[in-house]
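Heads up, one of the protein chains got dropped from this complex, but the rest are sitting where they should.
Labels A, B and C are assigned to the chains in the order they are written; within every chain, residues are numbered from 1.
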Amino acid sequence: MLRVAIAGASGYTGLELLRILCAHPSAMVCLITSRQQKGQRIDDFYPAFKRRCDLVFEDTDPERLASSSDLVFTALPHLASMDVIADLLQRGARVVDLSADYRLKDPEVFRQWYSPHKTPQLLNEAVYGLPELYREKIRSARLVANPGCYPTSVILAVAPVLSRALIDPETIIADSKSGVSGAGRGMELGLHFCEVNEGFRAYKVAEHRHTPEIEQELSVLAARPVKVNFTPHLVPMSRGILSTVYCSLKPGVGAKEVDEAFESWYADELFVRLGGPGRLPATLQVRGSNYCDLGWRVDERTRRLIVISVIDNLTRGASGQAVCNMNIMNGLPENAGLQDLPWQP
Amino acid sequence: MLRVAIAGASGYTGLELLRILCAHPSAMVCLITSRQQKGQRIDDFYPAFKRRCDLVFEDTDPERLASSSDLVFTALPHLASMDVIADLLQRGARVVDLSADYRLKDPEVFRQWYSPHKTPQLLNEAVYGLPELYREKIRSARLVANPGCYPTSVILAVAPVLSRALIDPETIIADSKSGVSGAGRGMELGLHFCEVNEGFRAYKVAEHRHTPEIEQELSVLAARPVKVNFTPHLVPMSRGILSTVYCSLKPGVGAKEVDEAFESWYADELFVRLGGPGRLPATLQVRGSNYCDLGWRVDERTRRLIVISVIDNLTRGASGQAVCNMNIMNGLPENAGLQDLPWQP
Amino acid sequence: MLRVAIAGASGYTGLELLRILCAHPSAMVCLITSRQQKGQRIDDFYPAFKRRCDLVFEDTDPERLASSSDLVFTALPHLASMDVIADLLQRGARVVDLSADYRLKDPEVFRQWYSPHKTPQLLNEAVYGLPELYREKIRSARLVANPGCYPTSVILAVAPVLSRALIDPETIIADSKSGVSGAGRGMELGLHFCEVNEGFRAYKVAEHRHTPEIEQELSVLAARPVKVNFTPHLVPMSRGILSTVYCSLKPGVGAKEVDEAFESWYADELFVRLGGPGRLPATLQVRGSNYCDLGWRVDERTRRLIVISVIDNLTRGASGQAVCNMNIMNGLPENAGLQDLPWQP
Partner (left out) sequence: MLRVAIAGASGYTGLELLRILCAHPSAMVCLITSRQQKGQRIDDFYPAFKRRCDLVFEDTDPERLASSSDLVFTALPHLASMDVIADLLQRGARVVDLSADYRLKDPEVFRQWYSPHKTPQLLNEAVYGLPELYREKIRSARLVANPGCYPTSVILAVAPVLSRALIDPETIIADSKSGVSGAGRGMELGLHFCEVNEGFRAYKVAEHRHTPEIEQELSVLAARPVKVNFTPHLVPMSRGILSTVYCSLKPGVGAKEVDEAFESWYADELFVRLGGPGRLPATLQVRGSNYCDLGWRVDERTRRLIVISVIDNLTRGASGQAVCNMNIMNGLPENAGLQDLPWQP
């Protein structure tokens, strides 16, 4: 039985980790921490866990985390993760970090979009935890940087056609829509029920911090620098991301090449499902699961490819993917603990 | 491996059965039927099932159902179930019926609230499938009448205090609120998104067919005839029932006796969770699970007891309870296949 | 043109007042105050007002409020209102208070449910602003205590049958369900979108502060002390209250007497609409309007009357009713500025 700890377990990604891990066949949560909820029992704080977990939130102490577990999930706010991770690694823990702190390779890019990095030497060691791209490296990684929710949906949408050079990499536009849990459990007026309900809005247009993360990975796939427009929007629902990705096809490329690229690229992937012809995916069909479902359309009138990508932002976009990374790091089946069917309706 | 079939698998309770059973450790769905969807693959009809189930809807034929399975779930509309169940039983199948057709014991009461019964001789044999009340009978039953969603929430709310005679049985009022999936997947204007969204309404006040079902079971518990007021309401959400049940305490009864009744009555029950003092349950904390969570308050000013009961109408209120009954009928652990944590958020 | 001011204009009731008054034919908002938003332009704070109002929030100063307006709406938190109202009255302003501070007549009851009252001498002078009950007194009032949202829905539901003594006043149970705007615009975890969405819950069972307000007015109508059970619930929608009120009919009273009581009691009321036989009201049909729609059912099986009452909690339950009171106090038509049709869908 793998012993794991969750640092920062009182937010939505921490709670989702706990939900998944409480039913995992080969892992056991030994420790949960939360500065704010220190001393409170989880099932008192969150009655859904009654009878299923009776852990008490402790303070976030690297020594305690490392000594009580084989692997630590850090679900702390951005910039807070880096305060504990170097310490955890030194103490021999393996870490899956759900923050953005170790996703970017270039400390200068990190500085531009976030702030100066405190442990830039670890950026290179950290493995970007998208199993479809980095499965082999994840296996032996000490530190996995779990991808952002939006980047997961966008990168998986264009990886096959970008890596096969079927599209012009300068034309990529990702228009993404997310449920509200992606904004976290913090209290802001903008997340008050009445301010979200019955409304739809864009936010951080042309300045969202997931942009450089998307660009980094698309640049690797294209083998050249790629810049994208990424626009996030808030949907009045709790879970789910749908990304609509636009790009121009290279001359001579048609629907057949595109279909073939998706089908061969994802042929052996457990957690990517492709829509048949004419079937575009909806967020509801993956809710609560680790699936990324993809559909696409070639518009011959404009010579553009439109890819629709859906995930559950908390599962595939965060905690489900983190558990998948844990599985890979420990030689477990990739889908261990991740076999629940999507939540319908 | 238990072989099961689902007759009427294209509605919400049928799909919920399939969702649960696809992940059940000891049962396997061999056959799904639907008159309307005959010939269609389930994952084409409902893409959430992609990679998880590739059954094709067949016509609802008792012979085929009985021969291909050990147990049949009938999730057919009321009055349609009774057309096939006698046939299924004769052919040796055991049946869990999710319709209302075999819940009432008295054919005359059935006639008043529904219509004349076609197989009244089976009413007495059928076991009312509320495990907390009829576990022993369910074990050996050929035909289990799975309780209605509202009755499940109401009966569990008052069973302890009614059976202990702490309340006046003539004063019971059940004010219930349900998510929309309880109304089924049929197309009516009243279920159009814009007609439900941002609104709240009562329906079938003083005439809902779950009334006699509630009264039947409360009368058993009280050992005398009980009449109740039951008022259902529609909440703009997909899943969940909350019932607020009011009743007058008998003279001399106080909070202590009430607490004690709930705690001892449910002490060994896996699927009933009690709120501590001051903790009232909310529907979200049981969503997607088979739990019924209960909380209560004694109002000394009015000498009334108010019990709050929450369930997921599709899981505990229908398909989860049906699977629980299947488990009991087959000597499996009661919670086999029912161990997912509630869906949060 | 009547000059009015709104003290505490940045909460939902304040904003709703402003929305209504910006389109009022005979009143003009001259001053809005908010301690928190002081110095900010309303249309910057709340872009819906762009082009329609360019007032700047000022500090809540009684002298400035009284001197710049003929009538002041105080939409301040409970207990904060009483700090300014005596001052406002002394300076000659007339006041419609949307807080609970002057709704209760008995300072001892106020103390039990809130805290000691600072200006108990005004409790008697204040007129409870439910036009259907106190229209004449409102006309000449200096201080109108605008009713709570829940009490408005409950009192109007039982006034006809209680005042005609058709029901037993000891049996009244009000089960109420409210949209989230009723909880105000404050930031609490419980109002975060994901904590409310897809869930339903009861709160403050047997201890909500609207209880004594309901009891006070029902006692006047019954001409004897009345105690009720009142249970509020939170519905995942922005606006609307539905109250389901249960009471036992006196011997010999039937549907005919009940129908007649409702019809004659509300015959001349502009803002109460009665459903015909078999038509129960839903919250959506009054959303955004000042209507209270009523429907009822007599259950001969249990000899109980069930009344369904719907209002928009922000309009009829707060700001619309406040404007109606302003109209009455100033000899304007009761429906001036309140003629928008309900918002559909």
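As a convention for this text, contacts are C-beta pairs under 8 Å (C-beta built on N, C-alpha and C of every residue); 3 or more make two chains touch, one makes a residue touch a chain.
None of these values were measured; they are calculated from a predicted model.
A.B. asks: So which of B:40, B:197 or B:339 would be touching the chain we can't see?
C.D. replies: Considering all chains, including the one not shown, the answer is B:197.
A.B. asks: Residue by residue, what part of subunit B touches the chain that was omitted?
C.D. replies: Answer for subunit B: residues 12, 180-181, 185, 187-189, 191-194, 196-198, 236-238 touch the chain left out.
A.B. asks: Touching the missing chain, which residues of subunit A?
C.D. replies: Counting only subunit A, the missing chain is touched by 173, 175, 177, 179, 194-195, 197-203, 205-206, 227-229, 231, 233, 235-240, 242, 244, 246, 280-284, 287, 297-299, 301-302, 304, 306, 308, 345.
A.B. asks: Hey, which subunit C residues sit against the chain that's not shown?
C.D. replies: 12, 15-16, 19, 22-23, 46-52, 181, 198, 238-239, 273, 275, 279, 281-282, 284-286, 288, 293, 339-345
Definition applied: only the chains that are shown with their structure count from here on.
A.B. asks: Any idea if subunit B and subunit C meet via the same residues, over half in common, or different ones?
C.D. replies: The interface is built from the same residue numbers on each side, given that over half of them are used by both copies.
A.B. asks: Touching at least two other chains at once: which residues of subunit A meet that condition?
C.D. replies: Within subunit A, the residues that touch at least two other chains are 12, 181, 197-198, 238.
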